[in-house]
Structure formats: structure tokens, C-alpha cells
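Only a single protein chain was left out; the remaining protein chains are all shown in position.
And now, subunit A:
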């Protein structure tokens, strides 16, 4: 079954296949710890899974577990519909937002009685929030097409009812109330004419919803736009007549996780838990392509190019978020100067340097960079969201900095914006001029901040990636991609020597060469071919003619694994010496120290900056290879 962005909460990571076992182990281990519970809720859970997590939370609470640092939250839930399915979903979803939610359920259909009675169990429970989940069947609304007076009377009575409930809550409780807009039925009354005819569901719900929103503006109470949510997923998906008839459940069970998430995200926003800073990756996020390899002219973000437009949409939306008070920052594995040329010199860029508060383009891990952004802006990690197309980078941040909001992204960049927005990371309960100006308060000088010590043991994370390297000599199936990498890679490229596809084909049978094409798969993705190495045999020496790598896998110690492959192959072939060469270009400064870091000795520095390096194979220590290597590298020498 394909993933539905909304119904399956597609911006959240998929639950592991053994989730049930994990939940069970959390429960069996006795009282679940707060962090374990919170971790379980970070996945896109379905209704059944939410139920189980809620039960684990109940067990922990009953077991007297200290649930700190979860924030205790008491929610009273009142409805004209069945709330037994919703309440566990809200409890589990609350964990996602850092709440230990306690729910007080009013008896079915007792909304008015409960709220007008100062002695009711709802008030006795002293809730923080009172959620009033009334649907179109719980108000004085009924379809009266064409009857202007009856329509007006129904509308007035419904709004009076809300006013009465609101006043009662204000009188009897310290709680804020959450009211919801009303999703209209999926079935039109007359048809296309409905919006123009008084008393149709289309007009009634439209008028009611608008008036409700106006009534709540400027009050401390919260608005849940259920009608908007139902519109987004589709009314025919939202409403389930059979379920209503059987159990008075207000909507399809498939939308329950989404509805619960929206209730809890509004509460979270009210408690100040919305994100205030969006940290953006650059390559393949803000534009298509890799600026360091493809160059200023090679990246795609132009109008008229579907791929380019998808990435421009990301920029447009980031700029809109900024106008809504979200501070923008950049974290990219890039050369600082190269990354900035896009902002300065690319005509199609929507975002400019002065929209960015902190601009971190370097080769260190992103967790360290995001920590530095957080420190510099004096915004806690829980105020940050991070947008990156690369699943391994997202995984790293989730693991190293779990408080940062990291939306999953689909393969297709055309859906990046929709997914980011659906995540609700920037949900707001109020919106003022002050919010509009907030981003300006942070000096948008695109500054680079110094990095502290690494925030995480990257090695541990890398081991969790289950990296599998597949090493092959050049062959016909790999030929086109090998030639492409040889002609495109600029940054992690020691010599920047270009060879045509025909040259590559000739190398396949050249017994004087060792050729390697290396593919990498990890638990997130098949990264495809990520590295190419060519060694020329000179007696008992291999001269490394070409060594290049895709920047997508930088920082994963891939070069160490490749060195190990080289060492093993050299020993098998009776090679005693490896010679390396670094030929500087304006793009490949990042590998100037590549051979030094791998233990080669400097032999010579030429006038043009070229450096020659050498190491005896016997002196090369075995490398700590993270991941597994499968190889068929019968050395051709």
C-alpha cells in the first residue's frame, strides 16, 4: 500500500516492522521511561499502534513512574460523538509533542450539561484544555435549502450555543477551550449551486466556520480547523457513514491519527512549542544538483523547468515562513565560498544571503553545525526544524539531536513543500505584526559561526547505518555512470582528470590498471555508485591516477574503507608502494589533506601547488572499516 502523506502522517518516520515487539518490551520492562515512550511516538503510527503506546503510557502512570521531562497536560474531551477511539490516540500523540497527557472524558453527548454545571466532572478535574469536538450533527444546523429564515435561525442558535459554552468555561475553569470548525457532509444538497443557496450545508458550514473563527480571534481560546483538514484529505475520505451508524464515530478511522495530531499540535503551539527556526540544506533541497560539482550554471531552479520549479517552491515557502516569523539558517556540506555564489550570483535564486541568519557551509557533521546555529541564535534545539533531502543526514540529526524537528521527505521534490507544511512544525495559535517582524530581529547577516567540539559520536551513528560497500572493477554495466562521475566530480576529486566513456571502456581490459567502482547501500537508501578509483601500475607501485567520491556520502569514513580495499588489493597483487597526487583546482580544496589524513607521507610540493604523496603498503595500518565490503577485485596487474 502506498503511503498517504496525510492519513499516514508521511512527514514522520515509518514505524519499524518490529514496533509491536518494541512496545511490548517497553511495557514488560516495567514502567516505561518517559524517553522510551516519547521515542515510540515519533513514528507515523496508525490507530492500533497509537492505542498500544497509549496503554504503555497509562501503565507507566499507574506504575507511579516519574514522567519528567514530559510536561503534564490534562485535557477534557467533550463531544456529540464517540470519543473512546480518539482519547488513546490523543494520549499517544501527546507524547510526540512532549506531553504526558491525561484525558478526562465526559459522558457521550453531555457537552452542554457538563459545561453548564459548575460541579461537573469536567471542571472537577481542573483541565488545562477543554476540547469541544462538535461536528455538524452536534450543532443546531440542518439543511434547509432555500429557507433563508430557517438557515439564519439555525446559524444564530449554533453560534449562541458556542458563546454559551465559552462563557461557561470562562466562568467555571481556568482552562482554555478548543473549538473546531465543522466539516460539511460529503453529499451536496442541490449540487453545484449549493454555495449560492442559503440553508445548504455548503453555506451553513461556511458561515458557521467563518463566524466561529471571528468569535475566537483575540480570545485566549484555540481554534481547530477541522473543516480545513477534511477539505485537505477529501470529504469522501473523511466521512464514513457506516461507522457513524454503528458507533457514532464522527469520521473514518483512517483519519484518526491525523485528527489527533492536529489537536495536539495546536495545543503544543499554544504551549509555545512551535519551531522558530528553519535550517535548510542546500544541494538538492534548495536547488537541484550539487553546486560544487555542477557549478553555478549546472544547478537547476529555473522557472519553466519542472525540477527547478519544485526547488524554487521550497525557497518561496521558506521565504514565506520567514515573513511569518520563522528565522532561516543554512547547514550544508559545501565550501562556504562556493555555496554563497549561488545566493549572490544566481539570477533565479529567491533566497538571498540577507534572508539567512546563520550560514553554515563546511564539511563537518551537521549535528555539530545545527548545535552551533542553536547556540548562536539562542534558540533551543526544540525550536529548530531541519529540511534535508538526504535521509542519512536526517537520520543523523534525529539520533544526535532528537529535539530538532526533522520532517521525512518523499523522493519527489515536487512534494517537499507540501510535506513540510503538512508536518505542522510551524503551527501558530496567534499571529501578530510582531510575529511578522520577528525574523528581522535576528540579524540576517548570513554569518558563519565557529563550531565547538562535535556533539555526537559519529562513529556510533555510522555503525547504525549498516553500510554495505560493493566494490567492482570497471565493467560495461557501470561504464556510463563511471564516466559521468569522472567528468562531473569537482570537489572530492584528487586530480580532476577527465576521461570519456570510450576511455573508460578501454580501461576495463587494461592489465596495467587497477580500477574500482564502489557502490554504497545503507539502511536508508541505495546511494548507487559513490566512488571511482584508478591506479596505474609502475613496477611494484600503484600510482593513484584518479580518486573521486560523491559529496553525498562525505563524513562517513568511506575513504577509509576504500583505502582498506586498496591495501588488500595491493597486497594480493604484490604491490609494495602507493603513490598519491593532489592537483589543486578552485573546487577541490577539501581534499588537499586527503593523503596526509590517510597516513601518506609528503614527497614533493610543486610550484603549481600539486603535492605528491607516498606510503609503503606494509606501513599502512588496517583501517577501521565501518560497514561491510563485498568485492570482486581480482587485480588486473
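Some observations on this one:
Throughout what follows, a contact is a pair of C-beta atoms (placed from the backbone, for glycine too) under 8 Å apart; a residue touches a chain by one contact, two chains touch by 3 or more; residues count from 1.
By our rule, contacts and distances are computed from a predicted model.
This complex has a chain not shown, and the name its UniProt record holds, of "Acyl carrier protein", "Inosine 5'-monophosphate dehydrogenase", "ABC transporter permease" or "LytTR family two component transcriptional regulator", is "Acyl carrier protein".
Checked against the hidden chain, the listed residues A:110, A:140 or A:253 yield one contact partner: A:253. The omitted chain makes contact with just one of the residues A:48, A:347, A:378 or A:450: A:48. Not every partner is drawn; the one left out touches subunit A at residues 20, 47-48, 51, 82, 84-85, 242-243, 245-247, 249, 253.
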